[in-house]
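The other protein chains are all here in position, but one chain of the complex has been omitted.
Up next, chain A:
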Amino acid sequence: MTDPNRERYRIRETAFYLFTQQSLPACKPVLTPGWVITIFLFMGLIFIPVGLVTLRASHSVVEIVDRYDIECVPESSRIDKISYIQDDSIPKNCSRFMKVRKYMKAPINIYYQLDNYYQNHRRYVKSRSDKQLLHGRKYHDTSSCQPVELNNGQPIVPCGLIAWSLFNDSFTFIRERAELKVNRKNIAWKSDRDHKFGKNVHPFSFQNGTLIGGGKLYPKIPLSDQEDLIVWMRTSALPSFRKLYGRIEEDLDVDDVIVVNLMNNYNTYSFGGKKKLVLSTSSWLGGKNNFLGHACIIVGCSSLVLAIVFTLLHLKYRR
């Protein structure tokens, strides 16, 4: 009856004994030339196909980029763009033409891209209150939102620099006189929409102060449905970034010309930022980026070369 127990105990004892005697069974890999060559070959054989596949995926993505921040300022105002953009009386609408060079399959992601915009600045990143976004005015401690915290003693919802500087250019797309349907839903992360932005939280006292930053919010719509804000609040990691605006849910054919009517509201002129509009399809791997594919192929090729070099050296200087 006690035999199995004792047996188990004995084994445990033995294992501990082996440990204390530092003689636990061990595998001791040794990098012999054979192994080295095998490993390099193997790496080459893995990375070259992976590189080719990713490169193919990247090539399958069609991307149209249009920088509009300069063109959309009337010739007369180009000397002093800042006063132009700050003057509310001047209408800011502008039309751009984009030519589709390659067939684009729906859904086509619409991005706006900002360059030289430091959304990752520490002062900027910290200036938000996640709790307020979720709980609204019930949550009082908004000290983290400085310097956009209060307006006339009233807390601002949503508070903080990020929300305050909301991007507010808007785009409409027309193809052959017909407006393209742009889906502006599901552009934000689902987890954000569901859990981080309150369903009952409505903007309050937003952009009412003396200094108006960026865009306004619809006071009636809860924050969880204001996806532009949610997207904007996911601060970008680098000073040059794209943010999803919406999706065109129709395919675009080659040589289609798309007219973009946009409201050029957002001030990037004071700090020399660029604004671009990007239409891009996506592959299973995401957007258009050849870097990964090239890197893989380079690594794969150099592994193969190393394998060959090692083989030759090994044959020549055999130990």
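Here is the rule we use: contacts are C-beta pairs under 8 Å (C-beta built on N, C-alpha and C of every residue); 3 or more make two chains touch, one makes a residue touch a chain; residues count from 1.
Criterion: contacts and distances are computed from a predicted model.
Peer 1: What does the UniProt entry say the missing chain is called, choosing from "Phospholipid-transporting ATPase", "AP complex subunit beta", "Aspartate aminotransferase" or "Epoxide hydrolase"?
Peer 2: The correct option from "Phospholipid-transporting ATPase", "AP complex subunit beta", "Aspartate aminotransferase" or "Epoxide hydrolase" is "Phospholipid-transporting ATPase", the UniProt name of the unshown chain.
Peer 1: Check the options A:I70, A:I90, A:I221 or A:L238 and report the residue that touches the missing chain.
Peer 2: Of the listed residues, the one touching the omitted chain is A:L238.
Peer 1: Tell me which of A:R96, A:R247 or A:K275 is the one touching the absent chain.
Peer 2: Candidates A:R96, A:R247 or A:K275; residue touching the omitted chain: A:R247.
Peer 1: Since one chain has been left out of the picture, which residues of chain A touch it in the full complex?
Peer 2: 19-33, 36, 39, 43, 47, 50, 54, 63, 107, 109, 111, 113, 117-118, 120-125, 130-131, 134, 146-148, 161, 164-165, 186-187, 189-192, 195-196, 211, 213-214, 234-244, 247, 267, 270-272, 280, 282-289, 291-292, 295-296, 299, 306, 310, 313-314, 317
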